[in-house]
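Read the structure below first, then the notes.
Shown here: the complex without one of its protein chains, the others still in place.
A and B are the chain letters, set down in written order, and residue numbers restart from 1 in every chain.
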Amino acid sequence: MNRKKGLAALCMAAALGGSVLTACSGPNPSSDGGDSGKVEEIVFAMPSFNRIPDDLSRVANAINAITVDKIGVKIDYRVYGPADYAQKVNLALQSGEKMDIFTTLGQFSNYVSKNQVYALDDLLAQHGKEMTAILDKDFGPDLLKANTINGQIYGIPVNKGMALPISFVYNADMLKGAGFSADDIESAEDLPAVFEAVKNANPDVVPFGPINVNPSDTNLVNLLKGKHKVDFLTDTTGVGVVVGDDGKVVNFYETDLFKNGARMMRDWYNKGYLQKDAATTTITSMEMIASGREFSFLGGYSGLEIGKTISAQSGKNVEAKRISPFYFDTGAVNAVSWMVSSTSKAPEAAVKFLNLLYTDEKLINTILYGIEGEDYVKVDEHHVRFPDGKDANTVPYTAMFSTGIVGSESLQYQFEGVSWSDIELKLRENKETERSPYFGFIFDQSQVKTQISAVNNVVNQYLPGLVTGSLDPETTLPKFVKALNDAGAADLIKSKQEQLDQWLASQGK
Amino acid sequence: MRHEYGRPSEWRKTAPLLMLAAPGLLYFLINSYIPMFGVFIAFKDINYAKGIFASDWVGFDNFQFLFKTTDAWIMTRNTLLYNLAFIVLGTVISIFIAILMSELLRKLYSKLFLSGLVLPNLISMVVLSMLVFAFLNADSGFVNKSILRPLGLPELNWYSEAKYWPYLLVFIQMWKTAGYGSIVYFASIAGIDKSIYEAAKIDGAGKLRQIRTITLPLLKPTVIVLGLISIGRIFNSDFGLFYQVPLNAGALYSTTQTIDTYVYRALMQLNDIGMSAAAGLYQSLVGFMLVVVVNAIVKRVNSENALF
Partner (left out) sequence: MIQTRGERTFVLFSAIMMGLVTLAAFLPFVLIVVASFTKESSLINDGYSFFPKEFSMDAYLYLKASAYTFLRAYGVSFFVTIVGTAVGLLITSMLAYPMSRRDFKYHNTLAFVVFFTMLFSGGVVPSYIMWTQYFHIKDTLASLIVPNLLANGFNVLLVRNYFKSNVPIDLIESAQIDGATETRTFFRIMLPLSVPVLATVGLFMGLAYWNDWINALYYVSKPQYYGIQNLLVQLMNNIQYLNSGQAGSALGAGSVDLPSSAVRMAMAVLGIVPILVVLPPMQKYLTRGVVIGAVKG
């Protein structure tokens, strides 16, 4: 063991008690003009769901060729897998390591209340004009409200199809075999008859399943949200929501809406439309559909191409039918937001880069697909495919699964086979989807952290059982509500109501 | 001290021993003790603009979420009882396996036994939870489909009945760790001077008596050390066992909720390092106090066996 080095390091580490941690914190008013000559370097952390190549330098160089030329900023390009991303970025932020641009890993408002992110207003006006322009064009002028707290903008939502109406996703062959057609399905009320017929025609097939497992989620809550205009007011517990526009914060699980929804699921469950173990199964609907064992699930998707995509993925003839509209509350829009760290030494450079990230077609597509000719080939103006003989696993670089995470969807290339008109539809729906009157309200949880943690625990305990129908709402709901109240739901609702009233007053409503 | 060699000076005796200990001590100092300053985070409301050190002190606010819940009693009870069961049963089964195994190995040679002991421990909790689900799920699980149904017995809904899980979890934990734990005892038995057994045999002692009068007493120090170590961690639990294996089923919380699963579920969205530090500190402190007490008792009975 190298004792000398160890001792030296020890002495340095002793300094830890003093200045080190504070040295790497505090907002840094950018002192350098950053106009000419000097190239600033910033760290940009990107999540990728594809295989991450060993050597990123090729793509990093291509990115830098664009950014250094256009804005005089050099990018330290980091790509992390979905599981690593949160951990690595959080550690960097918490330890004060250099980390300039990252995306939302938890709830947006948490970053703001802990002062982890930089207020962007002034810099946006200076360096982000093109970006705000494209956000206006693709979504509407109100987009950044979703990231505004106390009049300051703290992040930029990814610019994509944000409306995710609930679709009924089903095996089309089975539907036909049961004597129904897509036209027979308009809403969730039409489904039991279909399930019954499918079940009779295919006794081994499970008519309906949860889209996500562990914890199981059937999308019942999202279905109710869209249909009945429920605003979750940015925290996902569901304990403080507003239904419609009456401005009254209530516990969603105490409403008749939720009760009826849970009853519907219970009814489905009792009739055998769901697996007995739907609340705890380890197999997702996607896998069940692919194996031919399941008929349908509910999913929230933008655009209308999802049936085609899932067909390709599952090898079954899958179609999707929308059965509920979408409703924009703040959380639906700021769920994926790009932010600049409050510890950034070069916030100006960071904003310049963000500006490019939303507006530069070449930059966006280099990040997503790599280098033309090596990692992808162009088919036409909007479409690309892998070079001959390559696929997502063997191509040197691709981050194609991150299309919903980064940049502007309207500037992204699409994979061969995806209809371009779908993109236009998504953008139109961005503008046409109804906004909640409380769109832009962001709940600051920091005053009720203890209650939120206890409430989260209770929701975790009861919700998967209720949304899959495996728990009887008649007996479980009262217990659930009581447990929520014991956990401090009232404090949470009160705090939220106060903040909401203040926000409404400040909006002049 | 029983043995003293001439003692030219105390230092000349301790210095060489300290030298040997130095690299290890230095490692613990760096790896464990320096970062321990971080416990102060448990008392802070972290604000990154101010920096970790300059953030506001909030006293015991970060600890509140551990107690202001109706689950506080349940999770504490579960954590304690499961750990007690694991300590007692684990020790008994591990020693049992170790003794049988060492007897057999003198008689026959199998290359597989070590693999057999280690294998269950190598299977990750995620994979294990899938296997358990394959056995227990209500519709097509092995137990319902291939055992209960053919026997004409009523099928059981394993994932919605909390009462089965104490047995299941103890069983799974024993399956996974008992073999692994027996390796320690196995090594201790291998290290026992064989001439002691020979002497006992000449005195006419049978196998069981040899085990009772020689093997078990010689294993006692190991049992005590391992026991004390486990007591120090009595407020901690294997997250994978209690979260992944029961598949996070809400209906099972009354018998599967432990302090660790509660902390995970509670802080999933908050991502608050102050509160998670508080939970860790609470678990450590309770364990520490218990160990100090138990160690003092052991010391009183037989100072040789005490941990420190």
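Throughout what follows, contacts are C-beta pairs under 8 Å (C-beta built on N, C-alpha and C of every residue); 3 or more make two chains touch, one makes a residue touch a chain.
None of the values given here were measured: they were computed from a predicted structure.
S.K.: Relative to the complete complex, which of the depicted chains are touched by the chain excluded from display?
M.R.: Computed over the complete complex, the missing chain touches A, B.
S.K.: Going by the contact rule already stated, which one of A:M400, A:L484 or A:L500 would touch the omitted chain in the full complex?
M.R.: Result: among the candidates, A:M400 touches the missing chain.
S.K.: Quick one: which of A:P141, A:G179 or A:G315 touches the chain that's been left out?
M.R.: Per the contact definition at the top, the residue touching the missing chain is A:G315.
S.K.: Touching residues of chain A against the unshown chain: what are they?
M.R.: 1, 9, 12-13, 16, 20-21, 49-54, 78, 80-84, 87-88, 91, 94-97, 161, 164, 169, 204, 211-212, 283-288, 290-293, 297, 299-303, 306, 308-310, 312-315, 385-386, 391-394, 400-405, 414-418
S.K.: Just the residue numbers, please: which parts of chain B touch the chain that's not shown?
M.R.: On the side of chain B, residues 1-5, 10, 13-14, 16-21, 23-25, 27-28, 30-39, 41, 52, 97, 100-105, 107-108, 111-124, 126-127, 130-131, 134, 140-142, 145, 175, 179, 183-184, 186-188, 190-195, 206-208, 218, 221-222, 225, 229, 232-233, 273, 276-277, 280-281, 284, 287-288, 291, 307-308 touch the unshown chain.
What we mean here is this: only the chains that are shown with their structure count from here on.
S.K.: Any idea how many Å lie between the Cα centroids of chain A and chain B?
M.R.: 38
S.K.: Show me the residue ranges of chain A that touch chain B in the complex, using the header's touch definition.
M.R.: Within the complex, chain A touches chain B at residues 1, 3, 6, 9-10, 13-14, 16-17, 21-27, 90, 93-94, 96, 105-107, 110, 114-116, 214-215, 235-237, 275-277, 279-282, 342-343, 445-446, 449-454, 456-457, 460-465, 470-471, 483, 486-488.
S.K.: Sort out for me which residues of chain B touch chain A in the complex.
M.R.: 22-23, 26-27, 29-30, 34, 37, 45-54, 61, 64-65, 68-71, 129-130, 133, 137-139, 157, 159-160, 246-251, 253, 262, 265-273, 275
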